[in-house]
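With one protein chain removed, the remaining protein chains of the complex are shown where they sit.
When the chains are written out, they are named A, B and C in that same order, and each has its own residue count from 1.
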Amino acid sequence: MTRPRSGKSDPAISRLATVNDMTEEILRLESVSKHFPIRSFRRFGEVVHAMDDVSFILGKGEVLALVGESGSGKTTTASVIAQLYPITSGVIRLADPRSPNGFQSVSRKLSGKELLSYRKRVQMIFQDPFGSLNPTHTIEHILSRPYLIHDKVVRENEGEKRKAALKRQLQQLLRSVGLEPPQQFLDKFPHELSGGQRQRVNIARTFSIEPEIVLADEPTSMLDVSIRISIMNMMLAFQEERQMSFLYITHDLAGARYMAQRIVVMYAGMIMEIGTSDEVVQRSAHPYTKLLRSAAPAPEEGLMRKRLITQGDIPSLIHPPSGCRFHPRCPYVMAQCSKTIPPLKEVESGHSIRCFL
Amino acid sequence: MKETLPESILECQDLVAGYELKAGFVRAVDGVSFALKRGEFLGIAGESGCGKTTLAYAVMRLFRDNAKIKSGKILFGGKDITHAPEEEIKKLRWEHISMVFQSAMNALNPVLQIGEQLTDGWLAHKRGEVREAKARALEVLKLVDIPEDRYNAYPHQLSGGMKQRVMIAMALMLQPEVIILDEPTTALDVVVQRTIIEKIQELRKTFRFSVIFITHDLSLLVEISDLLAIMYAGKIVEYGPASEVFYNPVHPYTRGLMASFPTLSGPIVRMGGIEGKPPDLIDPPSGCRFYPRCPDRHDGCDRDTPPLRQVRPGHFAACDGE
Amino acid sequence: MFKDIGKLFLGNKKALFGLLLLLFFALVGLLAPVIAPYDPKSNRVETITVLSEERDRSRTISREDLDPSTEKKVYSQSVTTTYERITKKLPLKGKPSSAHLLGTTHSGQDIFSQLIWGTRVSLTVGLVTGLFTTVLSLCLALIAGYFGGLVDDVISLFTNVFLVIPSLPLMIVIAAYVTVRGVIPIILILGLTSWPWPTRVLRSQVVSLKNRDFVRVSKSLGEKPSYVVFREILPNMISLVMASFFSSTMAAIIGEATLEFIGLGNVSVVSWGTMLYWAQANGALLAGFWWWFLPPGICIALIGTSFALMNFAIDEISNPKLRKR
Partner (left out) sequence: MKYFFRKIGLLLFALFVAMTLNFFIPRMMPGDPARELIDRMQGIPPEAMESIRIAFGLDTKDTLIVQYGKYLLNVLKGELGISLSRFPTPVRDVLKIAIPWTLGLMGFATILSFFIGTILGIGAAWSRNKRWATLTVGTFIFIRSFPYFWLGLLFIYFFGFRLQVFPIGNAYSFYVQKGGWDYFLSVLYHGFLPALTITVSSLGGWILTMRNNMINVLAEDYITVALAKGLPLRRIKNLYAAKNAMLPSITSFAMSLGFVVGGGLLTEMVFAYPGVGLMLWQAVQAKDYAMMQAIFLFISVAVLIANFLADLAILLLDPRVRDSGR
């Protein structure tokens, strides 16, 4: 196991080489929508349009970043893929070699065995390192659960007891996320760890199942800037080593570029732009991406840059703007923008935007 | 920077402040000195728990409960206010130094209208009548691009970005010489964050007040500050003109911070960040406090506390390494 | 976690004092037969004295008396004893004296003994009712909070409604209809009228815990609902469950005293409530017999205070803002 700091190959750079030779797809969303009904008598029948017509493909071994501000629907996207809620319409296809047509289609809420085997393949990392560990359990207990639920305790030899085998695996796991010496961490409670350490435990728990797809929902946004990069490196190292597919959700365009081969930009529940990281960041085509790009701090580009100016806030998702959802804030707004929703069109090969421009 | 410059409006000299706990005194701010000139923009960066918020509260003398200033001096306009009586401080606050707090969500009283919260400070400082107060409030709301009709709104009727702009308007009410901004944009989205920062810059240029901007996100500060101070474990470890600190960082901690945020342009470079966690401030390590995490440490780092030394004109760093 | 709570609890002066107070009363209740000098229900004291004893009138050794294990010979002595049995009636409405620390009742029972025995009944009723109420409301809260939806709506609606229907008059009406008088009906009545408040408090915590990330994580890891409820959610509610157990118990002790004072309990049971009932019924107050009605009230208040202090401590432990700084 390579630790992030000592890494022989540099995952961030090596992934640049693999940008376009995406071989197999593992997950595909086909115009998936998620509407949350409002539980209120007066507003009966109204819904929150958290996700509308979202389609994208995740390749095997690929890191795909989902970028957007709060309320853009990025967390909802991860949650529906993780089967935390059923989707409203559309279909989620997960590659499945055992199935006759090569994939498993999910359009309703799974349950029982089906759900368990789905979850074995798709796992989520949550944003809040403080909230995602149960304060009443020890790290040992927390980390041993995935092994017990998914029956992953492996005995080295006949003589080894199950308990000892589990302990050995846990120690190995902690070492792999850089929490050393492991014995010291096993008996601790979450509140005795720092934010960064907790997030490492979280990530370790997710990886222990060895899922094929990891949905990471802003895993570093609540951490100090100085710790973020090492967590990002660690996830990359894992991903690289096990060839997992990664959906990396963030609001930070620079972080997305660092992690991912391709970027999906979402706004108010819809995909605005999708393309390779460099295309999206360096040659942003959608006005919203341009706005994000110009708002992000980038000291390396010189001090006091000229910015794109917009006004207004993120729109209500109960009554989303007609036509393009970005039109009320768009500096290049045209007449047709408020009437019809622009389709996702390709500007270059593999680079599409939802804009009339 | 020990010598007092005549035009410096706010100055801290060897300030020690923190919290009295059962386990001992937490030296959250430990020997901090800086001088802020009129109209200057000082950025203070450091990870959470480095004492930057305590520093802001100490300067405002806003300590409650077990927090206190242990030693050192705070000078405002050349006058020592470290132990000035509460009545005097009360007059100083808001009139001369105001502050924008971290969480705009909780910084506004939910049951009072925006207008009332804007005017009550003004009235408390006896600047005039209610009618004039309202006129002034509408004026500052306009400065931060908030429509007049929001004067009678309650905080929950505003979005996060608007609340933060109201807080800035509130800080501007009495035209103070210094405004302290404590992580004013942390909870906000990138686009809103940018709007707020641009607004602050614009207002500063118009009204020539000084700003102390505190954040953990160094990448923000570099673009907007004149002066940059990097804080670690209660101490300022590097201090100097922003571009100087950014292009020629000296302290290993500063360099670590610089290597902590990926860039938007240029080749994707593998970065290291900073491993480990900050020390316990009740019982800090001897010598340089960054020593346990420092990649360039050498013998002696754990013995002597390196003083701030000038590496280039106006650029100081507390490290004796190369 | 349990250890931590325990440590914090014992480290808190208020909690410790409350706990000691409760333990004191529990001990009194447990040792009532030893401590109480008289039978609390009887106004007679029987003393048996030996008038004369004649020893060695006969001496027998029989086969049956041989101890089989040791095979030693056991001798039995025959003693003829002459007793005198004196049945003394206790004074009626006696003032406190060295023989009767708190005097006697109108029919001559020892009040101090009643107080000791009353501790047993009052404390038991309180604790059992507290437990019953807490378990009932915890179940409702977990069901409503965890499953949500219609179940939650229905349970919440009824909780809110019963919360505002005054419970004491309801208790009185129910108790008046119950033809069986005794401790168990009282426990049931108290339990069935006091569930809404703890249910509401516990439910809102279940809901907030359910939306915490660690619960979502454990669901997405594939944990079963029973594990999520009992191992993820429940352990985080210990302090609140404890708090509602303490308040329910405290309310039950006062409630029991109240019902009995009105005469809706079994007045022949000796408890603090019935003591007050008899004191009131016999005009102890207007005769100035403070020793009859003051002590039961003070005991109730002391137990109440002990629970209040423990609750206060739990508040401080779970909400650091309330701690003294």
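Quick note on the criterion: a contact is a pair of C-beta atoms (placed from the backbone, for glycine too) under 8 Å apart; a residue touches a chain by one contact, two chains touch by 3 or more.
Note that the coordinates shown come from a computational prediction; the quantities given were computed from them, not determined experimentally.
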item: Contact with the hidden chain (one of B:103, B:159 or B:305); value: B:103
item: Positions on chain C contacted by the hidden chain, ascending; value: 157-158, 160-170, 172-174, 176-180, 197, 250, 254, 257-258, 261-264, 276, 280, 285-286, 288, 290, 293-294, 296-297, 300-305, 307-309, 312, 315, 319, 321-322, 324-325
item: Touch residues of chain B, complete complex, unshown partner; value: 60, 62, 64, 90-91, 93-95, 98-99, 101-103, 106-113, 120-121, 124-125, 154, 156-157, 167, 170
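As a convention for this text, only the chains that are shown with their structure count from here on.
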item: Identity of the chain that, by mean CA position, is farthest from chain B; value: C
item: Euclidean distance of C-alpha centroids - chain A vs chain C, Å; value: 55
item: Chain B residues counted as touching two or more neighbouring chains; value: none
item: Residues within chain C bordering two or more other chains; value: none
item: Chain A-touching residues of chain C, taken from the complex the two chains share; value: 1, 4, 212-214, 216-223, 231-232, 235-236, 238
item: In the complex, chain B residues that touch chain A; value: 47-48, 145, 159, 161-162, 189-194, 198, 216-220, 222-224, 242-243, 246, 256-257, 259-275, 277
item: Chain A to chain C touching residues, read off their complex; value: 82-84, 115-116, 119-120, 123-124, 126-128, 131-137, 145-146, 149-150, 189, 202, 205, 209
